[in-house]
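Note that this complex is displayed minus one protein chain, with the remaining chains in position.
Think of it as A, B and C in the order they're written, each chain with its own count starting at 1.
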C-alpha cells in the first residue's frame, strides 16, 4: 500500500509533460540528430529507459535516452516519418514536451560484457557503456549500419572502449567489417566467455542474437520497440506476449525474451490494434 | 511553492475523515464525558488545537483536544444540544469520524504562567499544563464552574500543579472559592509577575481577562469559539475580524485579540451568516 | 497586485488583476473581503444571498476527496435585507469590485435580491443558477434554458449593473445554456460551479454529507472546467468569462486564460494554499507575460483556439 502510493505520486510527476526549449542540436549522420534538453527528472534516468517526446502540434513519440545527468537529457532521432522529420527541422530555442523517464533499464553486470547496437538502437547501449566502462573487465561494442556515414557515435565509442573492443560493421563495407552487426558475434564469443550480451536495434537482429545466446547459454538483455501510445502501461498498444514494452520493458531479460520468442521478430500490434508483421 | 505543496498534501491527509471505534468513555461530571479514540494523526496534536468529530448521521462538531499521544486522542464533551447529547449516548465500540487536528496551538513559554479555564474550556489548558509543568518556574491554574460537581479534571489538576497553585472556584461556593474564575486573577498577579496568561472558556470571561491583561500589560493567549463548519479556513463561518477561528485560531495571541476586541464577547456569525450576540 | 500587465475589464468591471474570490468562500463579512483583497484578489464575489435567511445544512457540509472537496453547505445566508448593512460596510472598505452572488426560487426573487444588492453598493451581481445541492434553485434553474432565460431577463430588466451568470457543468451541453444566458442579456459568464458528487464512509456505510449529495471542487475538476471554458469561448467569443474550478497556481490560471477566460475565480485553493494564493498567481502570471513578451494578460485570452 505505502509503496503503491509512492509509485502513484512518482508517476504523476514523471508523467506530467514538461515543456522546455531545445538547448542544442547536433548532427550525427545525414539522417540522425541528437537533441539536448534541460530536464531534472529525465536527467536521473538509467540506461535503457525511454522518454515520451511531444513535438507540439504534431505527435508524441518514444525515444531512448542517450545520455542523462546534471539536469540534462539527450536523445538521438532518426528521420523516418512525419514526427521525426518535423523534429529535424527544429532548432535551439524551439519548444518540446517531455515526460518520463519510463520503463525498465539494463541490469548492470560485471565481468565481460558485449554490446551490439544497430542504428539508433546504439543510443541506449552507449549510455550503458559509459556507466559500465570503469566497472567491467572487458567491454566489447559492436555497431552496425548500412553504410559508413550512418554509423553513429564513432568518437564517443572510442572514448568508452579500449583497444580493439569497438567493432564497426557496414553492409556495404564502406567502413569496418563488411557484414551484419551480428556476424562478429560468433568469433567474439568463441574467443572468450562473455557474462552478458546487451543489444538494441532492428528486431530481426535482436531475434538472431537471442537465438544465438540461447544456444550458447549466454545471458542477454535486449531493448525492444513496439507502438507506444500512453507510455505508462495502460492502453495496451505495446503488448508483446503478456508484457507491456513501455512498462515491463523496453529492456527484456533472457527469461522474458524466451517467454515472448514466438512474437519476437514476428508480429506486433499496429495503430488499429490488429496484429501486423514486425 | 514547495511549502504550499506540502501543506496541501498535509491538509488532504489531515482533513480526510477517519472513522474509528470509541476506545473508552469516562464521566467527568453530570454533563461532561471524556472520550478516548485511536488516531495516529490526532495523537500528534499540540495543546490548543481542535478536531472535527463526526457523530454519524447526526452532525460534525469542533472539540478541543484534551490529550494526545501514543496513537490516541482524548476530548471532553459537554451535553448542550442535539449532537453532544447523542454523543453522550454512545459507548465503547461505537463509530465516530475524526478529522484534524486543526488550528493554532498555544505558544510554550517559560517562567511563571497562569492558566484560567471555564467549563470544558479547561480541556486544552490541562493538555497545555501537562506539557509545561516540568519546564516552567511556576504554573498556577484557576478553574471555575457553577457548582462543585461541574468542576472538571480535579484529580489531573492536582497531578500537574504543585502545592497551592491550583485554585477552584464555584459560583455557589460548594467547592473552593465562591466567585467567578476571573476573581483570583488580581490577587495572583499582585503577588507575583506572570510571564503569560493562557485562557479558554466562556467568551465574557475571556473578554474580562483580556481587559485585565491589557491594563496590566501581561502577555496573554486565548482560545476562542465560533461556529465551525469546514474547519479548514474556507467557508467563512468562523470569522472574527479578518481572522478565521478555525485556521488563524482558535488560539489568539494578545496582538490579535487586540485587533478583534470590538467583536470579542460581543458578536459572531450565526448559522445563517447573520451577526448575532455572543 | 497591481500592474499594467494584469488589469482587465470584464463587462465594465475594472479589475486590477484577473483573480477573484469565488462565491461561498470566506464570503460573509466585509472584514474577510478586505483581507482577501489585501491578499491580492482583484475582485470579490460574496456568498450567495437570497430573499430570506437560511441556516444551511447541518454538518458535515464539507468532505475531503482525493484531489478536491465535496461540499453541500446549503446556501446559509442572512437574507438580503439583513445582509444590506454588511454589504454597505464591505463596499466602504473595498477598493476592488464587489460582486454579489444572488440566488432565488423564482425569477422575481432573483430580481428582488439583485436590486437590493445593487442599492447596497454591489458593482455587479452574479446569478447562482448552478448550486448542485439545494432544491428548486441553483442548477435546477441553470440546467433548463427556459427557466434560465426567465431569470436572466428578470434580473437584467431590474438592475443597471452588469449581470454575470454562473453556469453549471452538470449539463449535457453547457454551450446551449451559455447561449441562452447571453441571449437573455448576461454580460458575462462564470464557468463553472461545482460538479455533483457524493462520498460514502465505508465504515458507517452511509453518505458523509448531511445532504447526501454535494459539489466537487478543487484540482479534481480543473480539466473539466477548462474544457467548459474552451467550449463556451468557442461558441461565444465575445462574452467575457470568469474561469472557475480548481485554480491553484499561475499555471492553472494561464490554462483558463488561454482557454478563453478573462479572469479566474479561486475557491478551494484558499484552503489548500491560503489566501496568499492570489498574490502567488498574480506574480506567476506577470513573470510569464514578461518572459513571453506580452503587454497585457488580455492578449492571451483564448489564444489556445488558434492552434
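Please note the rule applied: contacts are C-beta pairs under 8 Å (C-beta built on N, C-alpha and C of every residue); 3 or more make two chains touch, one makes a residue touch a chain.
Since this is a predicted model, take the numbers as computed values, not measurements.
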item	value
Partner chains on view for the chain not depicted	A, C
Residue, one of A:61, A:114, A:128 or A:143, that touches the chain absent here	A:61
Which of C:5, C:99, C:124 or C:197 contacts the chain that the document leaves out	C:197
Positions on chain A contacted by the hidden chain, ascending	1, 4, 7-8, 11-12, 15-17, 19-20, 52, 54, 56-61, 95, 97, 99, 229-237, 239, 241-242, 244, 269-275
Absent-chain interface as seen on chain C, which is shown	65-68, 70, 143, 170-172, 195-200, 202, 205-207, 212-213, 216, 219-224, 226-227, 230, 246, 251, 254-255, 258-259, 288, 300, 303-304, 306-307
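As a convention for this text, only the chains that are shown with their structure count from here on.
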item	value
Pairwise touch network: line, ring, star, complete, or other	other
Reference chain C; chain at largest CA-centroid distance	A
Centre-to-centre distance between chain B and chain A (centres being mean Cα positions), rounded to whole Å	63
Chain B residues counted as touching two or more neighbouring chains	none
Residue numbers of chain C (touch at least two other chains)	none
